[in-house]
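A single protein chain has been omitted from the complex, and every remaining protein chain is retained in its original position.
Chain naming follows the written order as A and B, and within any one chain the residues start at number 1.
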Amino acid sequence: MTYKTVLAATVAVAAFSANLAAAEEVKIGIAAEPYPPFASLDASGEWIGWEVELINAVCTAAELECVITPVAWDGIIPSLTGQQIDAIMASMSITEERQKTIDFSDAYYNTPAVIVADKSMDIEATPESLAGKIIGIQASTIHQAYANKHFGDAAEIRVYQTQDEANQDLFSGRIDATQADSIAMADFIASDTGACCEIKGAVANDEGVLGRGVGAGVRKGDDALREKLNAGIAKVLADGSHDEITSRYFTTSIYSQ
Amino acid sequence: MTSLRALFVPHRIVLMGLFIAFVVWCAVSLRWDWIPQYAPLALEGLWRTIWLLVVTCVLGFLLAVPLGLAQAVGPWYLSAPAKVFCTIVRGTPLLLQIWLLYYGLGSLFPQIPWIRASELWPILRQAWPYAVLALTLSYAGYEGEVMRGAFSSVNKGQLEAANAFGMPRFTVFRRIWLPQAIRSVLPTLGGETILQMKATPLVATITVVEIYAVSSRVRADTFVVYEPLLLLALIYMIIAGIITLAFGYIERQVPTR
Partner (left out) sequence: MDLILETLGLAQSAELLSLSPPGWGGNLLRGLANSLQIAFGAFAFGLVIGLFGANGKLHGGVVTRDLLAIYTTVIRAVPELVLILILYYVGTDLINKAAQTLGYGRVEISGVVAGIWVLGIVQGAYATEVLRGAIQAIPPGQIEAARAYGMPPLMLLRRVTIPAMMSFATPGLANLWLIATKDTALLAIVGFAELTLETRQAAASTRAYFTFFLAAGALYMTVTLCSGFVFGRIEKWARRGQPSLKRSKR
């Protein structure tokens, strides 16, 4: 029986010793699924987009050594609490429900949630107008929570893994409308496939569900990192680098107090 | 069947005790307060999982019979395409097949206006036809290979005897060939059906709301991570158990030689 014990021990050591390197850098989690124009992968395998640039700016300002780590959006909060990443900067809105599980830094952008539908469709962003329609939304987002709460009774809600897939189905006509972030949708509408559709209006605000802007998520009690990120965000907002990055992607500001 | 007495040897009693302790620990220290709220949704999801499983297994098997027959005895112009089909289905991940059917075909629809104008469009807009198609083809691909073996292993003497009696070819097939082939695949059929059950959660990625999608929804809404997954695993284990028992029962009904 001894050989088994020896072998088992060797295997166990080999499996664990390789990973016992303690990490010093801060791992910033972003969604592995593309979310243009905030974060997407280009053909050379580099992450690009407004948020990626902002992460780098904030980290430089806060003097943090950041590593951008893509993880599944659907499991991004478990990845944070499970310590695979140290902070989430993936266009995640600060909501009460999420604050029960994680802490947030100050907001670094905020945009309204809008309803987008085919140009020929006579739709408004109200529950009455959307009754009987099929609405596509991305899983685990404020839009899913909002749509389930306000439209769920009268409309059919279809849940997609990524907003891109919902957009694709809006283009194919398999859904009537989608609810998403206004900036991300403006980018979609400007594309070839998005030419079919237009923004029908912003949904009525419900701060409990839609939250108070987008912030960086950190583990509960990780105040050291939260303070550093807050300082970094304040600095990029004050020294104009936030505006500079924004101006290269959008025509209007996406931050308001 | 394990006799009841075999369950009550000392070490098994200890194991069962540990298991019960684990269950009690799960029930007490984990969060289950979300169950009542999501129970109706979960039942709906469970029903859809079972529906998908039964429908795709039946359709897949019906498709597998000609596929197996073509490969076993068909002329080359039938056997070659059948073989290619089985190889492709078995050689590529099901997830990719599902996405190819749903998003790939979906991206073609807008280019073909008459489809959107046709009567079928309200059905093609749904996600479940693609799920049924993908799962059916997959089952047919795997089972076609099994049926090929079964058809070629049927005793040639019996077929010759039937021919000598002047039995029409279709009657030979219906009365002798097919029943014997099915009897010889019965033991593997249960396993294949469990594999098919394990494939059903993949269709959640194309917005079909089955039991896995419900658990994702619970995770997204409540940020409870492990509990829905554990419950989900338990549900799948129960379904697998039922499948095993059902096929065991069917097998006992079929007389062996």
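Assume a residue touches a chain if its C-beta (ideal position, glycine included) is under 8 Å from a C-beta of that chain, and two chains touch if they have at least 3 such contacts.
Treat the numbers as computed from the prediction; the structure is a model and nothing was measured.
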Wait, the hidden chain, what does it touch out of the ones we have here? A, B
Residue touching the undisplayed chain, where the options are B:12, B:31 or B:175: B:12
Absent-chain interface residues of subunit A come out as 3-4, 7-8, 11, 15-16, 18-23, 31-34, 36, 40-45, 70-75, 78-79, 81-84, 162, 164-165, 168, 191-193
Residues on subunit B facing the left-out chain by the touch rule are 9, 11-12, 15, 87-88, 90-97, 99-100, 103-104, 106-108, 152, 156, 194, 197-202, 205, 212, 225-226, 229-230, 232-233, 236-237, 240-241
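Basically, only the chains that are shown with their structure count from here on.
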Approximately how many whole Å separate the CA-defined centres of subunit A and subunit B? 35
Taking the touch rule as given, give the residues of subunit B at its contact with subunit A in the complex, in rising order. 103, 106-107, 109-110, 116, 121, 124-125, 127, 205, 207, 209, 213, 216-217, 219-221, 223, 225
Where on subunit A does subunit B make contact in their complex? 74, 77-78, 81, 97-98, 100-101, 134, 136, 139-140, 144-145, 148, 158-161, 165, 168-169, 171-174, 196
